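Here it is, the structure in full.
A single protein chain has been removed from this complex, and every other one stays in its place.
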């Protein structure tokens, strides 16, 4: 558990807001291609493409007016530019499956760009980017921005198996070094991302990660243990994506050193890796602001 | 109002059940074409095609597992044969609109053939077929069967305007005479179907009609007034289409001369035109069997 | 219903009577079973819960009798049916001939009506037991909803239990339209109910934007379908929590095996599939198979092991 008696020794500042507010548009699907176990959709969404910054996401309405699925689905932006926004979707449940079934020419209702982008790297720092599964897609834009700004960039892309890797070719085209790991050894080095992260951390001045929560936790803890600032893009269950429903919270330590239930859609999805209290996600501990009013008090 | 003191003078017998029970299948859309204001869908549904008789319908599930529309939509069979069933759909509300948006290659879940078919014509009788709007589509198979059985066939196809006519070319290829009427005069003779029906009734030994309820009522009354048996395929709001929900009832006089709330999906949709109490549709009169238990008693 | 390829023992019981499948039809949603014959093996269905019958034949309400709603529907059929004589003469013999089990739903407007119906059904072949519809909101007046008053509800159940064939389990069908469903459940259980069927429809209303009047002639109607599933599950959960010994026939929006599983885990030892039959006439058989697979995947050897598991 992160130290939470004041903000002493914290390595990160909270990620700042994005420069631009989101927009809501009905856009056309202009490209669809299977990418391993995923489907990449390309959308003609010029004002979203202009506004988007790496780490942000979009939220799709699912199935039109007669759909029984009311809540938007949040999907990270994998590429934005030239009037076009791309996303990589994994068919997890009914909503994301519906998304993967869109065809070229279909219209989709999308809100974005949403959430806080990855903050800039410290001057001169070499960056280590860690992506798990489709999470690697969200790092492509970040890798490009960092290299353009003159940062050295290493990448670790991991997945359960080869078919669940993502964006490796794109990242290889940008980063200095791309290490691939798979749990089952079907591609790259066998094992979790940690096998490569532990190696590359030594040279890193900042770490960025996107992927499943257990991976984020491991990467953030490893970085913090070495005194390296890290930023993680979390994935919490979201109902609205725009900050009005309060379903997507997790315990995050603020600049005052106090822990609050913070909305991952608007105060995240990018948080300082040493600010997210991973061990307490899904729990309510007494030191969360307002826990006392819920009857949870210091033991 | 129809005479309902006994069944004296009734011109029709209740339509008998279909020869075959319905089946439920997920079938492929193999053809889609706009037909004036409607869309004709062709389905690869061989066992339904084999079983179907003119006057029967099918019931479509709308929108798959994640659809908020739970109830099936009933659509008359316009053609059945060679492993294929066709329907003509008018986009009235969300469900029928969804149907008209199906594309070739899509799968749809359909139950059928449902309901009672049009009964045979009396020996040697010349038949007058009257179709309103897309209702004419349901008469194509009937016209073919009647001519094959050696009956003379005249048809009146009417609609509000030219673009809401249906199946006129197909009927012209089968029937001896096809009269077209439109309310606005944009095709054929201006006015309601009655302008043509009144003329053709003289030579008819039996009348079959499919279309909106007011049209059915007019045609049935005109036939009954001349002592000609008529059969009408009614369109009542249905939730299940298979006879289990009791939503689709209308007051129909049985062979015992008593009026019952009869299910239009399983006891219809084809009823004797002189058995449907059109004036009392949507009402509960004291002489309906079981009205007394509802507190509606003879005044 | 094809035999599923799982080793899960799907037997359960209604009161003391064993049935081969925990999946039943819901009253009013499969008429008297005949129309399902093309789609389902009726003898393999847990039981056919028949449309609520009253003493006299009823015409039911004039149309429109339904309105589609998001993930549900509103109905106001008004208990159209043949009356007990018609049921005994036509429907029950037809089911008995096919080896189908009838769980007969009875309804009435006075306590004595219910008792008389129970008497008429004593010893009738093919009748497995009685579901007492004290909660239908579709009858003529709001006053008729016995299920909203623990005392009125118990009066009916006590009278039925006394009048009914001792071999017939008597289930009380509860309405969710109450402040305290546990209170009603406790009252009827104490009055002799062998089990509880829950839930009946929620009272709802839809206005037609064209006529600008309520769609249904009866103004209000009963809301059913997946839309109400979370409410139904909550009722089953609360009642099983309070009265773990009372068997529950769970229903309300069940459409798939995983939906049925939720009810079982919440405490139902059997389930009824209602509105989903309108969407899929083979739903009852499909839900049985999907439930068997779901139980097997979760390592249950029998359905009964899973009943109430979410409370443990």
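Read from first to last, the chains carry the letters A, B and C; within each, the first residue is number 1.
Note that in this section contacts are C-beta pairs under 8 Å (C-beta built on N, C-alpha and C of every residue); 3 or more make two chains touch, one makes a residue touch a chain.
Computed from a predicted structure; not experimentally measured.
Student: List the displayed chains that the omitted chain touches in the full complex.
Tutor: When the full complex is considered, the omitted chain touches A, B, C.
Student: Touching the hidden chain in the complete assembly: which of A:44, A:69 or A:195 does that?
Tutor: Of all options in A:44, A:69 or A:195, contact with the hidden chain holds for A:69.
Student: Any idea which of C:106, C:158 or C:227 touches the chain not displayed?
Tutor: Here the residue in touch with the unshown chain is C:227.
Student: Considering the whole complex rather than only what is displayed, give the residues of subunit C touching the chain that is not shown.
Tutor: 67, 69-72, 74, 148, 177-179, 202-207, 209, 212-214, 219-221, 223, 225-231, 233-234, 237, 253, 258, 261-262, 265-266, 294, 298, 309-310
Student: So which bits of subunit B touch the chain we can't see?
Tutor: 68
Student: To test your reading of the contact rule: which positions on subunit A touch the chain that is missing from view?
Tutor: Its contact residues with the unshown chain are 21-24, 61, 68-72, 109, 111, 236-237, 239-240, 242-250, 260-261, 266, 281-284, 288-296.
Methods note: only the chains that are shown with their structure count from here on.
Student: For subunit B and subunit C, what's the span in angstrom between their mean Cα positions?
Tutor: Going by mean C-alpha positions, subunit B sits 34 Å from subunit C.
Student: Distance from the CA centroid of subunit A to that of subunit B, rounded to the nearest Å?
Tutor: It comes to 57 Å between the two C-alpha centres.
Student: Please output the residue numbers of subunit C that touch at least 2 other chains, ranges allowed.
Tutor: Where subunit C meets two or more other chains at a single residue, that happens at 70-71, 226.
Student: Could you list the positions in subunit A whose residues touch two or more of the other chains?
Tutor: 68
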